[in-house]
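Heads up, one of the protein chains got dropped from this complex, but the rest are sitting where they should.
Chain naming follows the written order as A, B and C, and within any one chain the residues start at number 1.
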Amino acid sequence: MSARGAPTHDDPAAHHTDTSRLEAFSDGVIAIAITLLVLEIGVPHVDASGSLSRELLRLWPSYFGYAVSFLTIGVLWINHHAMLKDIGRTDHTLLVLNLILLMLIAFLPFPTAVLAEYMKDGGDELFAATMLYGGTFTLIAVVYGAMWFYAAYVGCLIDEHVTDARIASRTRRYLPGTPFYALTLPLALITPWISLALYAAAAIFYLLPLSE
Amino acid sequence: MSARGAPTHDDPAAHHTDTSRLEAFSDGVIAIAITLLVLEIGVPHVDASGSLSRELLRLWPSYFGYAVSFLTIGVLWINHHAMLKDIGRTDHTLLVLNLILLMLIAFLPFPTAVLAEYMKDGGDELFAATMLYGGTFTLIAVVYGAMWFYAAYVGCLIDEHVTDARIASRTRRYLPGTPFYALTLPLALITPWISLALYAAAAIFYLLPLSE
Amino acid sequence: MSARGAPTHDDPAAHHTDTSRLEAFSDGVIAIAITLLVLEIGVPHVDASGSLSRELLRLWPSYFGYAVSFLTIGVLWINHHAMLKDIGRTDHTLLVLNLILLMLIAFLPFPTAVLAEYMKDGGDELFAATMLYGGTFTLIAVVYGAMWFYAAYVGCLIDEHVTDARIASRTRRYLPGTPFYALTLPLALITPWISLALYAAAAIFYLLPLSE
Partner (left out) sequence: MSARGAPTHDDPAAHHTDTSRLEAFSDGVIAIAITLLVLEIGVPHVDASGSLSRELLRLWPSYFGYAVSFLTIGVLWINHHAMLKDIGRTDHTLLVLNLILLMLIAFLPFPTAVLAEYMKDGGDELFAATMLYGGTFTLIAVVYGAMWFYAAYVGCLIDEHVTDARIASRTRRYLPGTPFYALTLPLALITPWISLALYAAAAIFYLLPLSE
């Protein structure tokens, strides 16, 4: 009964705190980055001959960028959440990888704004904007994958209740992210619209029930 | 006694964590969206013949938009809080619906800024701004209602301690939101001021003690 | 022992959750409002004959406004924290008062930016900016006081472990806020600098150990 009522050594509790404050800080940064996206949509100005409804419709690249970035970060948050639930302990390397991941996620409002600004222009500008946008997603996928591989196979940080089958299933789930986003970069040489369609499709695909 | 004191399988604990981290993330996004509203109020510039006090008074549409959006999001937060307290488990569909709800709430600073900018002009511009503002509120009400209907009647996610009478009472409470906001859209054809008065009235009505 | 070890009815737990999520949401809004203050300080532009160090020094009203607003919100947060620790339960009225308090706190970056912009000009502009700034502080003090009076004397929401002596001591502590900030408004008729010095003094006074 004493075992139930009181911890006999405080290490597990300390580690638990560690993970939960890491979660809380990551949640904070992700929640803020996802919410700052809206600040990049400027209020349109209507000149004498224009109308506000037409100007609001002309902002569609901003809505597209907002929705794709919001849903992608949201999916990332759900995955990050699931990953940390399987990880029982943190160490210095995991904290550093997580910090780099957050640095890339918090950077996303900038490529989103650049994409929205140059999507209506097309041409070389759209290609450069797509490289920046897709390049950021690719780096995020690389660091996210690195976090899982480090926790699962190098640092032995997985919670002891997690089965090997579940670890393998998670690995299969996280593996395709990096090649998927990396492949959208050369595809943009054909036309950036392919890459942009793939970013939207990836976000929507995950939202469907079958992806569970 | 062991059944009461200690979990025999870790699913319930996992689900509990799930709900509380969902709450924490939602609270974060809602708290940030509500606080970003103020950034849309720009510092007024006074020219040679003007006075700052007059310029500050001329910003009344910004104060109106700020107060109505802040109180509406605040009421939404209180309701969201109450809804999640009744929901005992989450699943993929609920997470996705919640993510779409957050995407719409985090979008609100933009329609609020557009409304504040064009409220003083009136005419067609005010009509378009009201459609954007009321349309966003309508979508929020639709997704909020969908979350409750899914949790209560489709996904069976309600906590087992919640009585059927309470579920029915909640349904009656959440039901009128969508038709109310949807009806403000055609009413704006008469004059947008009717719709705007209704948005303010809806926020204030909830704040009165009798709405409890 | 069952009374100590396990809740016999779930109301207290529900109320506890209520208070802690109210705290978490309030903390979120206050933390964001306090951090957004920096966004109002624009990067100075240096023209041909100027120097950046001189321009950075000329921004002193922005630094003054940032520091006074940051410390005042920080003190408010510490007080809000202490108040909620004494409050054991929440009800609809307390939630509404707290929401109005947060609406006013989240508004503060705007009066701070207006004050910083017009502090270097002096004259009528500074008077109007001081009215806006001090008026917002006064409203915050009024709503903060109202929350405490409602919780302590009307709604009976104080935790049962809090003694009457402590309630009386808290009341004496919270009472002077409203008249202090209200009095700074007519004092600005002599010169706004008196009011501004009082806002700075109030923030610094609280930070001294003797104010404990």
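In the analysis below, a contact is a pair of C-beta atoms (placed from the backbone, for glycine too) under 8 Å apart; a residue touches a chain by one contact, two chains touch by 3 or more.
Only a predicted model underlies this, so the values are computations on that prediction, with no experimental measurement involved.
Asker: Over the full complex, note down every shown chain the hidden chain is touching.
Answerer: Output: missing chain touches A, C.
Asker: Which listed residue, C:Thr35, C:Thr171 or C:Thr191, touches the chain dropped from view?
Answerer: C:Thr35
Asker: Kindly state which of the options A:Ser51, A:Asn79 or A:Thr93 is in contact with the chain not pictured.
Answerer: Touching the chain that is not displayed is residue A:Thr93.
Asker: Residue-wise, where is chain A in contact with the chain that is not depicted?
Answerer: 2, 5-6, 10, 14, 17, 21, 24-25, 28-29, 32-33, 36, 39-40, 92-93, 95-96, 99, 102-103, 106-110, 113-114, 117-118, 124-125, 128-129, 131-132
Asker: Tell me which stretches of chain C touch the chain missing from the display.
Answerer: The missing chain touches chain C at positions 4, 23-24, 27-28, 30-32, 34-39, 41, 43-44, 46, 51-53, 56, 66-67, 70-71, 74, 77-78, 81, 85, 161, 207, 209, 211-212.
Everything that follows uses one rule, which is that only the chains that are shown with their structure count from here on.
Asker: With chains as vertices and touches as edges, which is it: line, ring, star, complete or other?
Answerer: Chain contacts: open path, no cycle.
Asker: So what's the Cα centroid distance for chain A and chain C, whole Å?
Answerer: 34
Asker: Any idea how many Å lie between the Cα centroids of chain B and chain C?
Answerer: About 24 Å separates the centre of chain B from that of chain C.
Asker: What are the residues of chain B that contact at least two other chains?
Answerer: Those would be 5, 24, 28, 32, 36, 39.
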